[in-house]
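The complex appears here minus one protein chain, its other protein chains still in place.
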Amino acid sequence: MAYRFDFAAVFQHSDLLLAGAGFTLALTAVGAAAGIALGILGAVSRAWRLPLLNGLFGVYVEVIRNTPFLVQLFFIFFGLPALGVKMTEWQAAVLAMVINLGAYSTEIIRAGIQATPRGQLEAAESLALTRLQAFRHVVLRPALARIWPALNSQVIIVMLGSAVCSQIATEELTFAANFIQSRNFRAFETYLVTTAMYLFMALLIRQVLAWVGRRFVIGRTR
Amino acid sequence: MSLVKLTGVHKHFGTNHVLKGVDLAVEQGDVVALIGRSGSGKSTLLRTINGLERIDEGELLVDGAALHAGQGDLRALRQKVGMIFQQFNLFPHLTVGENVMLAPTVVKRRSKAETEALAREMLDKVGLADKFASYPEQLSGGQQQRVAIARALAMQPRVLLCDEITSALDPELVSEVLAVVRQLAREGMTLIMVTHEMRFAREVGNKLIFMHHGRIHESGDPREVFADPRTPELANFIGAVQAH
Partner (left out) sequence: MLVQFTTWDVIRNLLEGGKWTLALSLIAFVLGGLVGLLILFARIARNRALQAFAKGYIEVFQGTPLLMQLFLVFFGLPLIGLDVSPWFAAALGLTLFTSAYLAEIWRGCVEALPKGQWEASESLALNYLQQMRHVILPQALRIAIPPTVGFSVQVVKGTAVASIIGFAELTKTGSMLANATFQPLLVFGLVAAGYFALCFPLSLFAKRLEKKFHVAR
């Protein structure tokens, strides 16, 4: 007997799916903003070899990039309470995403900073700008512009990775899907629809970030 | 008192001894042309004068103040010494106006209205008043270099250093940049320039310095020196440049 697809069983829960998607996007937005900010701090610490911070960020980057996000999430949510650090599933999810993206963006942004042509620094120097002024006005924006596509991809990877936050019961899109398929027993259809929603969100984020890049980072539209 | 004074300046890059005891005095209103083969130390000499290269030995005085290694020192110096680069080094993410306004705003903390007026004045001086809102990549090389000059002038420096500022330009764009420099010289700006434009050096300069193997090999009034070089090295160099 051939299997009959039943997507209506999924769509009757579309409010749950949409709410879940909204939470996933919100999670991503907060995670991306804070993660990139952390990445800028890390990148400067590494590129300028700031004492102490350079070493700390170096270890942090390697630890995060060489362990799975799911394990980082479990460590934060299940492990840290043993040290007295308790948090809600939302806080744990956001923290894990920020920490994860922070590590990757540290390396990405550092590459952008280190690709600054020497002449740009010399011009800033010869105009009597301090190192910090030169960084803020001359180095940062072109550096971000240089690596914006890579950063964009990494944000999407983090958004997709947030699906596993359902495992600590953060009520994002995958959590909603798990709940729905436990009700309608239509796992395949439910996850197929959910997958399509993730794909759509990935394309959406790519467009939005490309627009943000053109508008605020690269400086002028070509 | 000399505006710029170098005494016994030495500079090494690793084992390479680039400047081997240079003495040089530049007076207010001088237009100094630094010439020499590549590797003779002429660019390094220029770059020491605004601290892009630290000197290893000797003394460097600008406007009476000695330059030591400290950061604050250097920044005070750089407000008096403008620099123009071979590759323009405009900031690509800023408009022409923003390029010129950046340093007066963040270094001198002048008001926005004041710096904007200043920037417009300087751009007008180099003939690019209408490019205020353009981005560097929309300009020709010659225009970009003129913006770089305006950017340096906006800091109201006592002396302007020019490091082969026409070498990266297509031949037909050289003259518009030289015209601006000529005008600055006429207005009494103190200029120190590394250049390959011998005719320009002779026409505009009042001091010629020929660098050879890290030393000032010969110097004097450009017209006299060109007409009658005293050392075979300079004679050779002039011959090679003219044959070219």
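All chains are identified by letter, namely A and B, in their written order; residue positions are counted from 1 within each chain.
Criterion: a residue touches a chain if its C-beta (ideal position, glycine included) is under 8 Å from a C-beta of that chain, and two chains touch if they have at least 3 such contacts.
Treat the numbers as computed from the prediction; the structure is a model and nothing was measured.
Remark: the absent chain touches shown chains A in the intact complex.
Here one chain is not drawn; of A:14, A:67, A:114 or A:182, the residue touching it is A:67. Contact between subunit A and the unshown chain involves residues 3, 62-63, 65-72, 74-75, 78-83, 156, 160-164, 166-167, 174, 187-188, 191-192, 194-195, 198-199, 202-203.
Convention: only the chains that are shown with their structure count from here on.
Contact residues of subunit B toward subunit A in the complex are 50-52, 71, 75-76, 78-79, 81-83, 85, 87, 89-94, 102-103, 106-107, 135, 148, 151-152, 155. Of all residues in subunit A, only 117, 119-120, 122-123, 125-130, 133, 137-138, 141-142, 145, 218-220 touch subunit B in the complex they form.
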